[in-house]
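Structure, as structure tokens:
What follows is an incomplete set of chains from the complex, kept in their original frame.
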Amino acid sequence: MASRPQLRQLGLSTGKKARLHRILFQHGVGNGTAMFLPYDQGLEHGPRDFFANPAAGDPAYIVKLALRGGFNGIAVQVGLAEKFYWDYAGEVPLVLKLNGRTEIPAADNPLSPLNADVADAVRLGADAVGYTMYVGSPAQEADFAQFRQVREDAHRYGLPLIVWAYPRGSAVDAKGGKDSFYAVDYAARTATELGADIVKVNFPHPELRKGARAEYDADISPAQAIDAVVRSAARTYVLVSGGEKAGDAAMLDKARMAMDAGALGLIFGRNVWQRPWDEALALVDQLKVILAKYPAP
Amino acid sequence: MASRPQLRQLGLSTGKKARLHRILFQHGVGNGTAMFLPYDQGLEHGPRDFFANPAAGDPAYIVKLALRGGFNGIAVQVGLAEKFYWDYAGEVPLVLKLNGRTEIPAADNPLSPLNADVADAVRLGADAVGYTMYVGSPAQEADFAQFRQVREDAHRYGLPLIVWAYPRGSAVDAKGGKDSFYAVDYAARTATELGADIVKVNFPHPELRKGARAEYDADISPAQAIDAVVRSAARTYVLVSGGEKAGDAAMLDKARMAMDAGALGLIFGRNVWQRPWDEALALVDQLKVILAKYPAP
Amino acid sequence: MASRPQLRQLGLSTGKKARLHRILFQHGVGNGTAMFLPYDQGLEHGPRDFFANPAAGDPAYIVKLALRGGFNGIAVQVGLAEKFYWDYAGEVPLVLKLNGRTEIPAADNPLSPLNADVADAVRLGADAVGYTMYVGSPAQEADFAQFRQVREDAHRYGLPLIVWAYPRGSAVDAKGGKDSFYAVDYAARTATELGADIVKVNFPHPELRKGARAEYDADISPAQAIDAVVRSAARTYVLVSGGEKAGDAAMLDKARMAMDAGALGLIFGRNVWQRPWDEALALVDQLKVILAKYPAP
Amino acid sequence: MASRPQLRQLGLSTGKKARLHRILFQHGVGNGTAMFLPYDQGLEHGPRDFFANPAAGDPAYIVKLALRGGFNGIAVQVGLAEKFYWDYAGEVPLVLKLNGRTEIPAADNPLSPLNADVADAVRLGADAVGYTMYVGSPAQEADFAQFRQVREDAHRYGLPLIVWAYPRGSAVDAKGGKDSFYAVDYAARTATELGADIVKVNFPHPELRKGARAEYDADISPAQAIDAVVRSAARTYVLVSGGEKAGDAAMLDKARMAMDAGALGLIFGRNVWQRPWDEALALVDQLKVILAKYPAP
């Protein structure tokens, strides 16, 4: 089991350390863990994600939910940040999600184009920026080039950089798929080698290994898998994402295993806001009970 | 039924608010609604669109029509703005349409290239800029990148940004087509997430759902469809376009349903200028009677 | 029959108006008409175009011909402008042709790359710049993007912008071809919408309409066709090109019909310099007799 | 047998000479030879390279190994440099590896995208930068263009530029493969012609010549092959890489032949850190004994 590194061990610049400190110790549980509310599914999947709970289609509802639920931050695209963050600016940290795409066109060579830059984030008072990297995509060259600019800008302005490290593409599919241990492990490492401060990964599924490389064709437990992923991320904080809506027990299990492995925290969207208001807050409360058990070392 | 948000609720910068106020309250009906006259079909479709009413091929005729009809603005490409807006500069607001293409080459991966930038709009005294986004096109990455620059420039200069949100591409065709509720709804959401101030959509046709995703395979009325689209646009004003020339009753019905749903107004081109001068003005008068019933809240 | 607009009606900036005035009233016939000598065929077609009259392969011969024939300008690529315009700099206006290509590689997606920019034209004392736009090419997006930069630079420096509007590509071929009324009409409109000051078109052939759109499948005369093209060009001056070498009577007929329709003038290259010196000047004299009958209004 | 050129014979700028002097004479054996520890395999191959010795997955372990082993430098990607070099900054030279890719997507047209620039290297106190060039790749044009920018920046900042010259692509495979004498020889020459200060090559295998050009279809010994490669590199220092993990005797043989041929030194990664700590240091000691026999002339 890896232990979570301290902020002072990460080689961070002053601006990044200041903002991460604010996010991790002045919001949420306040003990150095994190729970983020992502809300860019209206772009990524379209309004259909709001049909289960139509109120969630209104960004004003979501900002209020983030505030009331005591999240460490809300992640949205620039259009929503401009129109809706104003209402509660400063009351909950903003993570400006810089890139994003619709799911409409075929994604054989996926690349998530930039819709905003780090300067937009600074202008809007964001405390961090988010970037989706499709690790393994045939468009890797363009993705890395785009990311490099974001990394340099985030360094210049002192904004922490959260990478949504998503394995994608036919080469990934052929070796166990995007949720396989192989894919998630490699994605986490890629993010840290290229300069992420925080990496968001899906919880790895070690049973997915059809076609996997020999090295990854071994029986390990989910706990061992997330532990290895956190170690591969080496001094890059790890957030485990919720993915599609699932049952409460499964969610809480994932959360506990991730925190045991040394993760920083959670980033749960649809699993939160597709539930009715009260149910969402109830789940959040349970998650916060878990996070409270993992204070910063 | 959604209600139209107030200008002060949109998180607008001073320059954008000033210009939108001028467009919405000092022109047209003057009650915060809008009716625009688009005139870029000579580029998009070629001169054939003028054969029904040859006088309309002369941009000078169109500018006069916009003025006499009391439109809130006229939308043209830079070449016509430079040669014809001078005559009546300041008397009717100018929306500089920044991108556009001819229909000649195949449009498998449609992208509407920039023919002018926001600085051109400022130089010409325009009060807003227009941008066509082909939501769902395989060229989405280039489209979003191009749009980002336009959004940033519009922010810098304080010009309101109107997005022509047009679903396009084989993936759209396979799920109900460009006028399906699915496609129009997703396009409206995309525009607001990426930073449009106003979005122009076609009136959605909920009966078009062959191949649609399960979530969109439901019986709803046109009124329900436009209502959902306006809600998806969340704090981005909605303009309903006229599309190809149709009968008066159909036009007026569309207009009423859109305004009931909380739309900002209408953008009718061929339905206006392909009619003879007097008939065009008569239709415009009827539309203004409708708009007058929906003052800003 | 359209009448030619006055210089003061075009919304021109001071610099463009000054230079156009110089070209139109201080050179050639001097009555506001124009006759240009294009000489970029050595690049576009190679030296074979000079085999009919080898002397014409020497640019020094051509500059002298332009001077002696009393042309309103000579259009060449930057290499020839640098090496040969010096001799007679200021004695005949220079139109710097900014883009051009060889005919060697297949032209399925034609785009004419820039070989010089507007700043080169300013440096060389040119009075106008020329740009070839392949209207209808699958490379339309790149073409429009490239043109936009040229248009902006021409605006910044106050140089009139002449667009060689050439319909091209398989979609054009399938609807009557590059000389059809449909194609020439659309090309002229495209140039004016995108910001040309002057557009060069081939004389339209209304009999070419195999596969044409229904709207263009009508019996009209060549005179009606050129009249419609000039109207579509709306406040963009029209130059009719000579194309491949043809007989004198045909040339003079074209010239008269174009001027009757409101064209600005002519741009004849191979029809002039592929003839021996004396024959070339004789044809030019006949063309000037025609132009003299169409003074500026 | 070529002799290794002196630093003063290379036409180096002051900054490059200063940093190379520091690397070659103030670290490692200190006699002008070099032994580098490359550690970007976590990106290039993924975490699987660490399975043989899990401790090696932690960059902190590697930096310590470089220090304790007395290497002349450690080569890592920017993310690891930012998070882990801080601990021992200045104690062992840093080579910032500027480009890199994952092995996941197919590499038919390989290009290694830039993940950092020379300015990042300066900011981090690096003493050199590294660049992977895929000589022979169909993406050669983009590779050379990218390299040119790196070379110019390295010149501007005075940082020595180490080129990982890797033959790649189907045309290489068809002529003997990436380790053939033909391929390695051409790659070394390409690096020197384009401006490398140091070139890293795989040890050439002269027996690989199936499909080779006639000129290269000759029986020569490995010693002759590496000698020719060093001569082709003409005043660009040569580092021989270890490649995949192999036996000690083979490693030491390679090292001796390379140094005999006039190479600068060695760059061994997996052959070092995939062994347990003590075994790794034992191998390093043996290599240093060899290097000690080849002081700068």
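Points to keep in mind about this one:
A, B, C and D are the chain letters, set down in written order, and residue numbers restart from 1 in every chain.
Basically, contacts are C-beta pairs under 8 Å (C-beta built on N, C-alpha and C of every residue); 3 or more make two chains touch, one makes a residue touch a chain.
Note that this is a predicted model, so its numbers are computed, not measured.
Depicted are 4 of the identical subunits; the complete assembly encoded in this structure file consists of 5 such copies.
Heads up, the rule we're going with is that only the chains that are shown with their structure count from here on.
Shared contact partners of subunit A and subunit C, listed by label: B. Excluding subunit A while holding all other chains in their positions yields the touching groups B, C | D. Rotation angle relating subunit C to subunit D: 145°, from a CA superposition, given to the nearest 5.
Although subunit A and subunit B share one sequence, what matters here is the overlap of their interface residues, and that overlap falls short of half of the numbers used.
Averaged C-alpha coordinates put the centre of subunit B at 36 Å from the centre of subunit C.
Rounded to a whole number, the gap between the C-alpha centres of subunit B and subunit D is 58 angstrom.
The residues of subunit B never reach two or more other chains; the list is empty.
Interchain contacts link the chains end to end along an open line, per the touch definition above. Interfaces, counted as pairs of touching chains, are A-B, A-D, B-C.
Within the complex formed with subunit A, the subunit B residues making contact are 10-11, 135-138, 140-142, 144-145, 147-148, 151-152, 167, 169, 171-172, 182, 185-186, 189-196, 213, 215-216, 228, 231-232, 234-236. Taken in their complex, subunit D has these residues touching subunit A: 40, 42-43, 46-48, 51, 57-59, 76-80, 82-86, 100-102, 104-106, 111, 113-117, 120.
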